[in-house]
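Only a part of the assembly is drawn; its chains keep their places, and the rest are absent.
Per-chain numbering from 1; labels A and B assigned in written order.
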Amino acid sequence: MLDIVPEGPGYAATFRKGGAGEAGTAAARIRDKKTLVVFSGDFDRVLAAFILANGSVAMGDEVSMFFTFWGLNALRRDDPPARERTAMDKAFAAMMPSGPDRMPLSTMNMLGGGPAMIKRIMKDHNVPSLPELIGSARDSGVRLVACTMTMELLGIAQQDLIDGVELGGVAMMYGESNESNGQFFI
Amino acid sequence: MLDIVPEGPGYAATFRKGGAGEAGTAAARIRDKKTLVVFSGDFDRVLAAFILANGSVAMGDEVSMFFTFWGLNALRRDDPPARERTAMDKAFAAMMPSGPDRMPLSTMNMLGGGPAMIKRIMKDHNVPSLPELIGSARDSGVRLVACTMTMELLGIAQQDLIDGVELGGVAMMYGESNESNGQFFI
């Protein structure tokens, strides 16, 4: 998946991978695994998260992604099955964007004009769309885990989420991140 | 404190703890310690930070939290003692939320309606309030450190902060984070 990176003129392919002989990195090198906590529901931050995740997979690493708070919106279906909901759950569901195609930008959102610009320019540059990046990550074995605590708070049920998402909590996240040599809070 | 996590129907208790025999994790496993840098002053981000901190404590880990920039507001008393202040310090103090109960959401703030919704729903789900989570973290031995440099910039003095907060700088943060196997910038 590293072919998502258009490498313009002048790109220096300086990917430096420390050999096993490099003292300082031996401990971390035994296995490369990444943990991404996706807190944000901004289109651009979630996009960055999935570019990192797919990049890791392309390098042969394992990746676990934990979606909490607004980040959960990236995993919501735009056509969830009907179900009983409290008034509060309905209110949250209606206010939050359902799925990656409806998420705002963290900056320059311009009432939705910003995301449209970014999506068009991604297409012009042959960068896969965010839903495609999510699907690609999932199909490549990236673990997508939704935080049960915030799901409850925001009134999101498992059937509201795309297929292939696991449920978990803080302990599960740390179980993964403790085995990782890279952790980002996004 | 892991009982703050309401685990809904379908929750898979898949907490995977790598055994000592697992090659890839031996180095990181000797001791688990986390460092959280809390830059944001958004209610939801600070809430996530304290959920992580209390979760770590529940798992037997050590935790250090460094509060810088707007994150300092989470540690402010709402009734600081009177003291001499410059006009600039007064201006900042007046503009910034004093304490966790006055902080905005990073999204859907809706002039304060969003935080009120989140707080009500937290209560409905028996999730401790943010001030309770802060107190719980402190009482459990989580180090709460306020960044002296940004305190000076924003005109915040130690007596403006809740009890039990230490003062420190970048070197102290790195001293802790270098000993940690988990670091998040929130």
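Everything that follows uses one rule, which is that contacts are C-beta pairs under 8 Å (C-beta built on N, C-alpha and C of every residue); 3 or more make two chains touch, one makes a residue touch a chain.
As the structure is a computational prediction, the values presented were derived from the model and not from experiment.
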Full complex stoichiometry, one sequence, with 2 displayed, works out to 3
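Going forward, only the chains that are shown with their structure count from here on.
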Separation of chain A from chain B, taking each centre as the mean of its C-alpha atoms, in whole Å: 23
In the complex, the residues of chain A that touch chain B are 27-28, 30-31, 33, 37, 39-42, 68-70, 88, 91-92, 95-96, 104, 148-149, 151-153, 157-158, 166-172, 174-179, 181, 183-185
As the complex stands, chain B meets chain A at residues 2, 4-8, 10-12, 14-18, 22-29, 32, 44-45, 48, 51-52, 55-56, 58-59, 61, 106-108, 117-118, 120-122, 124-125, 127, 181-186
